[in-house]
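In this view, the complex is presented without one of its protein chains, the others remaining in place.
Letters are used for the chains, namely A and B, taken in the order the chains are written, and counting of residues starts over at 1 for each.
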Amino acid sequence: MLKAPTPEVDVGTALPLLDIRNLTVEFATRRGTVQAVKKVNITLAKGETLGIVGESGSGKSVTSYAVMRILDRAGSIAEGSVLFSGLDLRAAPESEMRDLRGREMSMIFQSPRLALNPIRKIGHQIEDVLLQHAQVGNESVADKAIEVLEQVRIARPKERYHAYPFELSGGMCQRVVIALALACRPQLLIADEPTTGLDVTTQKAVMDLVVELTRERGMSTILITHDLGLAAAYCDKVVVMEKGLVVETSPSETIFKAPAHAYTRKLMRATPRPGITLRDLLPEDEAARARPLANKPVLADEAPLLVVENLVKEYPRKGVSTSIKKMFGTTPVPENEVFRAVDGISFTIGRGESVGLVGESGCGKSTTSMMLMRLIDKTSGTIAFGGEDIGAIPARNFATLPQRKKIQMVFQDPTDSLNPRFTAARAIADPLLRLSDISRGALRAKCEELATQVGLPLQFLDRFPHQLSGGQKARVGIARAIALKPDLIILDEPTAALDVSVQAVVLNLLQDLKDELGMSYLFVSHDLNVVRLLCDRVIVMNTGRIVEQGPTQRVMEAPEAAYTRDLLAAIPHPPV
Amino acid sequence: MTETVTIAPVAAPKHSSNSVLSHALYIMKDNPVTGLAFGLFALIALLALFGPYIVPYDPLASNTAQALKAPSMAHWFGTDQLGRDIFSRVIVATRLDFIIAIASVILVFIMGGFAGIAAGFFGGWTDRIVSRIADTIMAFPLFVLAMGIVAALGNTVTNIVIATAIVNFPLYVRVARAEANVRREAGFVQAARLSGNGDYRILLAHILPNIMPIMMVQISLTMGYAILNAAGLSFIGLGVKPPTPEWGIMVAEGAANIISGEWWIALFPGAALMIAVFTFNLLGDGLRDLVDPQRRT
Partner (left out) sequence: MLTTIGKRLLTVLPTLIGVIIVTFLLTRALPGDPAAYFAGPAASKEAVEQIRVSLGLDKPLPEQFIRYVKDLTQGNLGNSLSTGRPVTTEIVSRLPASAELTLLGLILSMMIAVPLGILAAVKQGSWIDHTCRVVATAGVSLPVFFTGLLLVYVFYYILGWSPAPIGRLDAFTSAPPNYTGFYLIDSLVTGNWETFRATLSQLILPAATLCIFSLAPIARMTRASMLAVLASEFVRTARASGLDGRTVIITYAFRNAMLPVVTTLGMVFSFLLGANVLVEKVFAWPGIGSYAVEALLQSDFAPVQGFVLTMAVLYVLLNLLIDILYGVIDPRVRLEG
């Protein structure tokens, strides 16, 4: 057993709980050794909450894995030391580390569902940790596990003890992961992107729980996140990392007010927040160069471009049991065997208007956009586009019709939406070849024109998707969408897979293109802060219905529906 | 996400044009066995093409005075019960075994590949029918079904090819169907639809080229099985008839002599068979590393 101090005993204020000095982590890769973390210094006092912020590839997660000594096979600590309550973790034998992990320091990960053993009851998984660290005897371990579940506010813990991870929601799984991490009352909790992939209301609940539990136990916490706003809202101190280096360490209040390092400034500016315009997301020099935002009001008297009325999409509920029951006719099939993903929604989009469609996962916003795109068929209702009910045309015939030109889409994942075997130019040319009568000779010139329009350097046109960065792929996707000069573009979370600095650029590009080409946008997103920047009007959806719609400013400042208020309250509020 | 994953691709956009080649070289260096497999494959292909013209003896000429002689300088692999030169027979047999395997694999690639892609992409009834056929074939132990088919269709080399193709059908359907099914909902397929591509154009221009590399791996992996299957059938006396030189039947001819110590009659054709199958299996693994590094096992 290790003589690490228990949380109740204060060992003196001078000694930090965690002291990372000159830490360098290397990975052996094909192209030789890569330094993922370079000479990093971080200290964490007892009871302190520290945020480590950075974009992908910044080395923030690797730093924490090095602290826990759970780097994968290829990675190793090349230099520096990690002191935990004065103990050198780098030199500690593996058996001692194992004893520390879970008991003195523990970790929660992104994607909670994957972090749990899929075929073991969650109660048993908690017991494994309790028994490993001899927290409790065999006879009372089940009671203790239930108690731990109760502490993370899991309702009916006695029943949930017997549940498997797949029977629980994402938020619930994250609570179980937290329970696992806190079961042995460790002194240090490292949370690696704990809420990425969770809805904003769930994110708030999870973060509040983590903060409450760690505060009341006097624990120290490291929150690793790409979201500067989240870190600033929940942490005492923020460390900003870029390309393996710590570029700035400041208290949360000052990081937004007076960011010292240029990278922090860029990151801070790129983080969407209330009270700013799109241009404010860009770095100062670029923002100055950009042309001012056009402020064209939508013409109210003109007929709307798109009128959706009572749109419904139903899916049959899945399950073997029902089909077998049907086969033998033993039990009558219940009435509500169908699941209404979209439940009678009506709205309009005007010409040149940009409308936000907001909601959490499963609210029906994606299904709605797929129906409007005519990629799937509706169950009932009308979709009138430019006066014609395009909803009546079967989706499988729609692809080759002239109306196809008028509605285009920018997809969520720029990588997935590009054919891996097509070059950028070929991808942009595809709609032109299929749906316009452009001559082969004029094709290349047109592609180059579109690439210039979306700010894609021409030398990238002959590259394949895997040779392009995320931002470049996003530009190709946008160029393809505007190639046919559509009247309406549906933007399906177009920046969700991008880093914030790239997101800032892409959002501005989308705005400029709209002003230039006079298109309408339907911007599908879960992020109200982003929607606020780009949209004139916003529609809020929940469980297949529209709960509120109106001008963006009105909805954001004076929401009428309770659900909208919850959604707004859940957005992390950094100390601006 | 783990940063470890994102480290490598950072540099990727830089060297682009020769990335496939450099990747291939990397794999060879990482696993020299794959290089060996490519070499062996070339050797087998050459023997199949030119074997009959370079062998020292007529593979069918019997010489009872020389029967059952152990390997020597005159007969490198020894002689069999009828005094035929085993070395010549093993070399000449390469072509027949190779042709049986290639023919059956091409046949099943066309049938199974297209049926599978169509099933995965269209779903619905196409899928149900194709899957049902594949499932029914899969319900038989494959070699046993091949025996049954050859027995029913008649004992010929053509029917060996057909039987081998039929028993491989479900494997091809499965791979092609799964790959097409994953891509059916992929972003780039949706995007192709928005660009005005109809179903068939999406299938041929967008999905098929993306599935081809994986199907090529499948071909290489099943080539080995096809050779084994055909040799197994001729070992039990189906298909190829004596005195035609063929590895399976040669092992069968030498089987009786094993217990009296004349090991060379069965050993050399058996070893040839083994090396051929080994080559195709290694080649398949190497190709898989090349095409799909994640699935390395």
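Note that in this section a residue touches a chain if its C-beta (ideal position, glycine included) is under 8 Å from a C-beta of that chain, and two chains touch if they have at least 3 such contacts.
Fair warning: this is a prediction, and the values are worked out from it, not measured in the lab.
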| request: Identify the residue among A:F27, A:F84, A:F109 or A:F398 that touches the chain left out of the display. | output: A:F109
| field | Sole contact to the chain not displayed, among B:G39, B:P56 or B:G148 | value | B:G148
| task | May I ask which residue of A:I119, A:A155 or A:A288 touches the chain that does not appear here? | result | A:I119
| Interface with the undisplayed chain - residues on subunit A | 68, 70, 72-73, 97-103, 106-107, 109, 111, 114-120, 128-129, 132-133, 164, 166-167, 177, 180-181, 319-321, 324
| Hey, which subunit B residues sit against the chain that's not shown? | 132, 135-136, 138-149, 151-154, 224, 228, 231-232, 235-238, 248, 251-252, 254-255, 258-261, 263, 266-267, 270-271, 273-275, 277-278, 281-282, 285, 297
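Keep this in mind: only the chains that are shown with their structure count from here on.
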| query | So, what's the distance in Å between the C-alpha centres of subunit B and subunit A? | reply | 45
| remark: Within the complex, subunit B is touched by subunit A residues 27, 29-31, 34, 36, 56-62, 65, 72, 74-75, 110, 193, 373, 375, 396, 399-400, 404-405, 407-409, 411-413, 416-422, 427, 430-431, 434-435, 463-464, 466-469, 477, 480-481
| message | Taking the touch rule as given, give the residues of subunit B at its contact with subunit A in the complex, in rising order. | response | 1-4, 6-13, 16, 19, 26, 186-188, 190-199, 201, 206, 209-210
